[in-house]
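Below is one structure; the comments refer to it alone.
What you see is the complex with one protein chain gone and the rest in place.
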Amino acid sequence: MKIVKPSYVILQWPKNGLEIIEEAGRTCYKSEDKITETSAEAFVKTILKRGHESVIEHAVATVKIVCDRGVSHELVRHRLASYSQESTRYCAYKKGIAVVSPFQEETSGAYLDWKSVCEIAEQSYLRLLERGVSPQIARSVLPISLKTEIVITANFREWRHIFRLRTSKAAHPMIRSIMLSICEDFAKRAPALFEEFVV
Amino acid sequence: MKIVKPSYVILQWPKNGLEIIEEAGRTCYKSEDKITETSAEAFVKTILKRGHESVIEHAVATVKIVCDRGVSHELVRHRLASYSQESTRYCAYKKGIAVVSPFQEETSGAYLDWKSVCEIAEQSYLRLLERGVSPQIARSVLPISLKTEIVITANFREWRHIFRLRTSKAAHPMIRSIMLSICEDFAKRAPALFEEFVV
Amino acid sequence: MKIVKPSYVILQWPKNGLEIIEEAGRTCYKSEDKITETSAEAFVKTILKRGHESVIEHAVATVKIVCDRGVSHELVRHRLASYSQESTRYCAYKKGIAVVSPFQEETSGAYLDWKSVCEIAEQSYLRLLERGVSPQIARSVLPISLKTEIVITANFREWRHIFRLRTSKAAHPMIRSIMLSICEDFAKRAPALFEEFVV
Partner (left out) sequence: MKIVKPSYVILQWPKNGLEIIEEAGRTCYKSEDKITETSAEAFVKTILKRGHESVIEHAVATVKIVCDRGVSHELVRHRLASYSQESTRYCAYKKGIAVVSPFQEETSGAYLDWKSVCEIAEQSYLRLLERGVSPQIARSVLPISLKTEIVITANFREWRHIFRLRTSKAAHPMIRSIMLSICEDFAKRAPALFEEFVV
């Protein structure tokens, strides 16, 4: 059994995101003549201040996230995005599973309890496969901690919405920690759009 | 630990679904004068034959499903629907958990393996709660077999799409079995719309 | 040429909307035991206060609106709804068109200008049909004031969103006036959900 950390990688980022947004936005008002080489950032800020958020939908980013199946179940509840997720039906973990720990400290009693159950579940899963049970049935014994990988494509408006909800203190600690990192990364690339969600 | 069967109940069914569909559809062609007391069913059949499926979106049904967390994770991937699901963050199973068996036969070795792991996971979960771990962290040890309840509202076009995918032989056995039952139930209430998916 | 007023009719309203919402909402927390014969309204108010709006998506209403093609073009920009609209491709207005006046007063110079152009457009449309031009091409000469009928089905969350945007003073006067009326009507049927948008 492998224990992995939650992580992410940005797979796709728009080449001229702010410029596309400005061109789209100025199409509404036919004010394209105001476009200069440096006008995009100020335009985006104005658009956001006015709440005209549909315009920022024209820029899209893709992120691949590693988390547990509990968090991925929350992620896919955001319906205005596209997902491709590691399948517990089509993948057979014949060499053992990977899990993501929900605990910070790796010596606490709670951590050891958790680890022990995950190992028992893994053994049971492997035995079921040996008995000829299909992966999609054998998965039943695997814990919610099971590691999963999920590719998410969403537009900037939806990413902002996700960050607003998932970086809040009311969010699950694992999803919050992942989203805080992604958000910080996005904010470096496009501060006008994402800086406000950085803690 | 309680072992429950997958099940469902229809919570909401449109009062005059076919009539609403006919009225909406005939608005497009301004042919409302052709509406009679018995014209709705034939109209809906014609609409489906022509592939003009947007019209059947005006009728909506709500179903509450009991299944495991593996199946619910697949369900919520249908993005054109509304969901309310039993939360593993806000519910604390202090008196033990419920699980859904993925096996038909309740005496096989595989079944006994599965049951045993679920019981170990339950004990571990309860111990974590006792240690003061929050439910949203303790859930990590629970198996994918964990029973969940989910309320789904979707329009008839989307239900047809769900039935097409989820009653197929390529679908997961548990989701397939649930969907075959729901579909049969829908077909009794509105054969023109759902009969084609009944095996 | 007929001049008609903007209007609407509610075609479909959920039978037990608040109760369905409460049942769905309490599924999340497994607090169904708190349901009483009169608990639904208070539950919905609490849900809205907490911003847990996804729960109110389980109730859906259908409205048929008569407006001009300018307003209908704005309406269909709300993407989380279902539409069936009178088609300018499939309807041939052989006996003349109907239009919706954007003016309150029916004697002003502006009104007479408007009316006169609409009549010229109608004559031209009819002449094009006589020349053998198809309705989908002949429609080109018709004014944005052309009367259209559109059936909209949306859930309560989306209706609230529509009311928030379209009853604002920044909205187009015709869409605002229609939405204020619909909203008032909705508020009588479900004050907990819609009263806040009534002016």
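Every chain is named by a letter (A, B and C) in the order it is written, and numbering of its residues begins at 1.
The working rule: a residue touches a chain if its C-beta (ideal position, glycine included) is under 8 Å from a C-beta of that chain, and two chains touch if they have at least 3 such contacts.
Since the structure is predicted, the reported quantities are computational estimates derived from the model, not experimental observations.
Visitor: Mind giving the shown chains that are in contact with the missing chain?
Guide: A, C
Visitor: Of the residues listed, A:Ile3, A:Ile20 or A:Ile35, which one is in contact with the missing chain?
Guide: Of the candidates A:Ile3, A:Ile20 or A:Ile35, A:Ile20 is in touch with the missing chain.
Visitor: Of the listed residues C:Ala92, C:Val141 or C:Leu180, which contacts the missing chain in the full complex?
Guide: Of the candidates C:Ala92, C:Val141 or C:Leu180, C:Val141 is in touch with the missing chain.
Visitor: With the missing chain put back, which residues of chain A would touch it? List them for me.
Guide: Within chain A, the residues that touch the unshown chain are 11-12, 14-16, 20, 23-25, 27-30, 54-55, 57-58, 60, 62, 64, 82-87, 90-91, 149-151, 153, 155.
Visitor: In the complete complex, the non-displayed chain touches which residues of chain C?
Guide: Within chain C, the residues that touch the unshown chain are 68-70, 72-73, 76-77, 79-80, 83, 88-89, 102-103, 109-110, 113-114, 116-118, 120-121, 124, 127-128, 131, 133, 136-137, 139-146, 172-173.
Note that in this section only the chains that are shown with their structure count from here on.
Visitor: Which of line, ring, star, complete and other names the graph you get from chains that touch?
Guide: It is a line, because the chains touch in a row without closing up.
Visitor: Indicate the whole-number Å distance between the mean C-alpha point of chain A and the mean C-alpha point of chain B.
Guide: So the centroids are 25 Å from each other.
Visitor: Which integer distance in Å separates the CA centroid of chain B from that of chain C?
Guide: For chain B versus chain C, the centre distance works out to 30 Å.
Visitor: Please output the residue numbers of chain B that touch at least 2 other chains, ranges allowed.
Guide: 83
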